[in-house]
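One protein chain is absent from this view; the other protein chains keep their places.
Just so it is clear, A and B label the chains in written order, and each chain counts residues from 1 on its own.
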Amino acid sequence: MTHPLIDHQRPTLLWERLQPRWARGQARSAAEAAPTRLVWRYASPQAFYPLAGRLVPWFAVAAALLSAAGLGLGLLVAPTDATQGDAYRIIFVHVPAAWISMVAYLAMGFWSALGLVFNTRLSFLMARALAPTGALMAFLCLWTGALWGKPTWGAWWVWDARLTSMLLLFLLYLGVMALQAAIDDPARGDRAGALLTLVGVVNVPVIYGSVQWWNTLHQGASVSFTRAPTIATPMLLGLLLAAAGFWAYAIAVVLARVRRLIAEREHGAAWLPALSPSAP
Amino acid sequence: MSLEGHQLALARGDRTLFAGLDLAVDAGEALWVAGPNGSGKTSLLRLLAGLARPQHGEVRWHGTPITEQRGRYHAALLWVGHATGSPDDLTPVEHLRHAARLRGQACSERDAEQALERFGLGAASRRPARTLSQGQRKRVGLARLALQPAPALALLDEPFSALDTSAIQQLTDVLDGLLAGGSRVVYTTHQPQPLNAPGGVRELSLGALSPCGSGFSRDGLAARHASRLKPLPQHTGAVS
Partner (left out) sequence: MNGLAVTVDPGLRRDDAQLKAVTPAQAGVHPHHERDDAPAGQPLATLAALVHRDLLLAWRRRADALGTLVFFVLVTALFPLAVGPEPAQLRAIAPGVLWVAALLSATLALPRLFAQERADGTLEHLLLAREPLPWLLLGKALAHWLTTGLPLVLLSPVLALQFDLPADATAVLAASLLLGTPTLSLVGSVGAALTLGLRNGAVLLALLVLPLQVPVLVFGAGAVLAEAGGLGARAHLLMLGGLLCFATVLAPWAAAAALRISTE
């Protein structure tokens, strides 16, 4: 429910603490004048909802086209690998999924930090919307990693440093989602999830470093998922197209999810039924 | 005005509890926050204590927002919440001493015992709180009010509930003493209690919002709450 007096949230204490004392008075008035600037104009759910609605179809179409092109190139056109045969083609799914899951976590951290500092509702909703997609991509990466491992090295799971780190990233995603699901109060859930994400972001380099250490020290199977030193052009092109397609898909899905979250949160707001006739 | 609230607004989930609320409490004044269940009395008190942040507006102590002077404000403030009790395994004396220490006050055993005696807990002061009744444990929580030096501001949420008549009298005496010494008291209670405040007891009534939030108009909300702060009619009694 939008409140008549609370249209644009005041920046929080943290934002004001970051300002030097002499600028605080100016910062307050600047924040009140801020809504007219472009980035702030879309910072309210009311303005972002239709924007997201317009963007989703474009990204969805782009996702379909780019993924088709990338996967087509990768699965059909690119030459068979000399050492690994046709099984290597799984990288066209595995690598984009890995990229997206890692970047999505950073993006979650970015929106969480923004939300905690500026106390904008939309930032928290963006962070919430990113989590399931990132988790899905992480799971896809793990699954395709297992599928790749079986024909290539004969084992369904290999404790490679990167796969293990991806497993832990997947668990971090699940943790954030579980925490937000367990908290009934949406405001508390937003902030708790945001804080946990930030703690996770700070920890991810530490976790990755320790897993690397663990892996090299134990001299496990010397397998790695790095590509062969020379990579044929169709392979690279296919990979990039597939990555772009996955990215477009992720953005489309996240925007659609943000719209759904906005509709849930602002349920009953005056502007909502006018835009979405299907809303109750 | 030493404790001030400017244009306070608070929402809980979907409901707006209050908006555009201004209040001020000066030395020796008491503020009674009244209203039906679910109207935001406890939330307002938590706002004033700094335990919750308002959606809009700020709380000021001696002119400075409380968010900028947490340590000093906390040292001046004494909070007795609705559920404030004492740990099962500590004796009241130990609990009082520890609670005072957290607020930055030194408190000897003698001080703690004196404070407990003002609430009729002298005999029970050395037993673990688990052996005390619910009302006695509540009085242990309230006994912090009687510690010296007195707090400059006392925020009490339903202090009179679950107390028997003698305890109510004891609490009223202690609060009167605080007010006479220049402290400010903000409290909620369903049964109005007479307090002897040099600056007067004022009532802040948080309006009759139905619990499910339906049936109130947002347009009139600001107007309805802005002028809720009204002083109780006063008359100066004869000084005897």
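Methods note: a residue touches a chain if its C-beta (ideal position, glycine included) is under 8 Å from a C-beta of that chain, and two chains touch if they have at least 3 such contacts.
This structure is a prediction, so every number in the text was calculated from the model and none was measured.
**Q** As a test of the contact rule: which chains in view would the missing one touch?
**A** Hidden chain, whole complex, touched shown chains: A, B.
**Q** Out of B:S86, B:S125 or B:T188, which residue would touch the omitted chain in the full complex?
**A** B:S86
**Q** Considering the complete complex, identify which of A:R41, A:R188 or A:R260 is in touch with the unshown chain.
**A** The missing chain is touched by A:R188.
**Q** Which residue among A:V56, A:I90, A:L196 or A:L239 touches the omitted chain?
**A** If we include the chain that is not displayed, A:L196 is the one touching it.
**Q** Go through chain B and note every residue touching the omitted chain.
**A** Chain B touches the missing chain through residues 2, 26-28, 49-53, 62, 70-72, 74-77, 79, 81-90, 94, 98-99, 101-104, 128, 141, 148-152, 176-178, 180-183, 192-194, 196-201, 232-240.
**Q** Which residue numbers on chain A touch the omitted chain?
**A** 116, 168, 171-172, 174-175, 178-179, 182-183, 187-188, 191-192, 195-196, 198-200, 202-203, 206-207, 209-211, 213-214, 217
Throughout what follows, only the chains that are shown with their structure count from here on.
**Q** Please compute the C-alpha centroid of chain A, do the same for chain B, then give the distance between them in whole Å.
**A** The mean C-alpha positions of chain A and chain B differ by 45 Å.
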